[in-house]
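Note that one protein chain of the assembly has been removed; the remaining protein chains are unaltered in position.
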């Protein structure tokens, strides 16, 4: 059963690439060439691998956030807003607090987690107190978060002069790996002899990926092996039965949204502390939450599976971005491909039919061979 | 007196803002009443906006463009229907896929049809959807200043594109369709209790297909109401979030056409209010003002709407035994 | 005083030979690429304009050009990396949002040349970076003056996208122009002013403009990206005037776009590329284009369609005054206040 799902996902990815390839051919681009470029664009240099990981890290987390909510019977369209809120607050803490290294990022991450939890918790609260569908509230909260973040960036003590962005976080708050050392003389000397490491460390490699993996394991563990996970899932599957079993529905609904929000908030915080170092004015939604939904769906809402799913997603986006400068192919193809992959994943029945058809054909061939 | 024309402007903006949302949320109403959750409204709206602007440009006829938008939305919805109805896909998953495919395809095709540009070529005013009451009020130019104010206000309110009036008529039509006709009764039965419908010899799948495709057609219209009425071309960021707002409006309206319309109007009015407040001497930060429509929606939900239940079998793939 | 205007001291003529351009092997063509912001290369705005500049350079200077679009802020840095690896001689960042990414990349790769549009690193500009700035307030002042002269209702409007330094330049320059005209005519002109807090919500742009026209404004200037499309649409419908931005936007509504405040990013980009090709890459500097600098900022050529000649003549005079430093155009709230005080 589990193996089956995995195979379906693989076949879906393949079919998505095929259809993306067809779209490319229609526009006169060689799909093989294009996929080669994408593949090389991700794997041909350690630093591309780093970039892919960096690109995927926030998506692992927002993916887990959406997955977690799904598992508890909630639809978290609000990962985007929770991400925004988490990054805003992490930036505030990263800039205004003066703390020693190690402590500083931990405090900032926790602040991001809390902020996301608060933002998600609002939706949970409105649901359990007023019965308002979380789909509406999270859509609204996304926009509120966006404008609020923009509002805060313009707050005089926070705004960086001559920039439409906040001040950058203090160095003590960074979670980049070997950030100082990389550019120090000793580091440069060392890296000069070690090109792999040099390339790998060239991008802003940070602890985000480790945090994301730990969170994936933690959430998987919580869902599967703890009483907390048990009660959250019970509420998700059947409220009435959970209530009957003595589980507090309202509290658990709020809690579930808070945890989902916390993970998205953490995603925003790692992005700030590890990569962007600031909060910029947002002209539109950046899509971390929406892409996270796609990741969750590819991962079938399994927190652990969010890791490869996000890497796939990030890889497609990052690799796909190299199509334009090298062959002039439109990157929209990537979105179409991702959409098709998700569409096929949604239809295990179709994949099974295709697989059955293929194996029958193969069977016939074998028959004929005899 | 100034208040009167201000009010006129706010109402006018409300209608302009709401119209595309109304089409789309009516689409949501149809689909969900037949038991198919449609998160893909955004994608369907986008492809409608693209198709409407493109076809209207090449045919120089906005109505053909409008129809084409419906067809494009319907085709994308067909994909959703195939996935959800025939292949019992998870509706949310399929909807999200639609939201990647719709916008991706729209820009992709725009680049093909318009020499690599990411927007279609704007239509002339004459080639846009007409404004049936345009000139009606401005032709009366009363000398009395009060009367002039009133005429102004009326012009702000009623000098709208035909798409606005069609949207309002469609609310009535969808309500009639859903609650008064045979097909409507069957659609709702399929959304509530598909097995019951099945045992009465109703073809559940066909009904669902119909409702989902119609929902795409309406969402497509909604996109076109944006691209060939509110403005005059399609561009990448034209539809960014309206589909989700329409979805929210539908839930807000408790899955009913008239309720969904109210939800859209509320949202549009909040935007109108924001624009109005922004024009007054009140010194409110524009970022905070921009948050207002969303906050108002939440507050109204808390205070007046409360718990709502969708069609019972919504989101559950139906499989014959 | 002249020191109040941004980077007045640095001009396009100040170039410094880095001595590196000549080292490029003659056999391989020079390759130049750019990273867009989220607007994408076909945004009908500065990204597109920059790309047109590069394309012109490709045609005229025989170089190879390419671009890479960003879909979110997090794409900037990897996009610079990708273009670096592709072996480009010069990499552009288009728009002030990319400033940090350019600075980071330039610091990490001191041998690689970079350029940034709409941002100045001031005295801290690394040697391998060129900043290109535009005094957008200057053409804004001119269109403001036109609006002030031409308004019949003594009310004009400005619609901004998302507030910020760049858009403020347009805003205050425009207001100053209007007030200058009002002062000249000895009357009072009111400037309605509103920000959409978006660069993409066309409906909001249209709504704001409609509301301004309703309040009696007859000319509305926008500096708001796609939101401005809504402004122009409203002008079209109501038969009022709109003023375009960045490029000559008259084509969007030939009967209703009065003039445009042009900011020719293409010219700025082209000039730097040309310098590079000629071995005069102006590294370490910020080039600021004002009215004096060869038409990189100006009012649109199509202005003569709707603006009476006498006003255009007056604009020419104003232009000269600005170039001569007689008029110092404000670009933010503080300088605007000074300017208004100086009018009195």
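Each chain gets a letter, A, B and C, in the order it is written, and its residues are counted from 1.
Following the convention adopted for this analysis, contacts are C-beta pairs under 8 Å (C-beta built on N, C-alpha and C of every residue); 3 or more make two chains touch, one makes a residue touch a chain.
Throughout what follows, contacts and distances are computed from a predicted model.
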| item | value |
| --- | --- |
| Hidden chain of the complex, named as in its UniProt record, picked from "Nitrogenase protein alpha chain", "Na+/H+ antiporter subunit D", "Simple sugar transport system ATP-binding protein" or "ABC transmembrane type-1 domain-containing protein" | "Simple sugar transport system ATP-binding protein" |
| Left-out chain, listing which of the shown chains it touches | A, B |
| Per the touch definition above, residue among A:6, A:39 or A:244 touching the missing chain | A:244 |
| Which of A:213, A:228, A:304 or A:327 contacts the chain that the document leaves out | A:228 |
| Interface with the unshown chain - residue positions in chain A | 225-231, 233-234, 237-238, 240-248 |
| Interface residues of chain B (partner: the chain not displayed) | 180-182, 185-186, 188-189, 192-193, 195-202, 312, 320-321 |
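Everything that follows uses one rule, which is that only the chains that are shown with their structure count from here on.
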| item | value |
| --- | --- |
| Distance between the centres, which are taken as Cα means, of chain B and chain A, whole angstrom | 30 |
| In chain C, residues with contacts to at least two other chains | 163, 197-200 |
| Where chain A touches two or more other chains at once, by residue number | 147, 150, 154, 284 |
| Partner chain B, residues of chain A touching it in the complex | 23, 27, 75, 77, 126, 130-133, 135-137, 139-141, 143-144, 147-148, 150-151, 154, 284-285, 290, 293-294, 297, 330, 332-336, 338-343, 345-347, 349-350 |
| Chain B residues touching chain A - in the complex, by the definition given at the top | 79, 83, 87-90, 92-94, 96-105, 107-108, 111-112, 237, 240-241, 244-245, 247-248, 251-252, 285, 287-288, 290-291, 294-295, 297-298, 301-302, 305-308 |
| Chain C-touching residues of chain A, taken from the complex the two chains share | 41, 45, 47, 51, 54-55, 58, 147, 150, 154, 162-165, 168, 183, 202-204, 271, 275-278, 280-281, 283-284, 286-288, 317-318, 321-322, 324-326, 328, 331 |
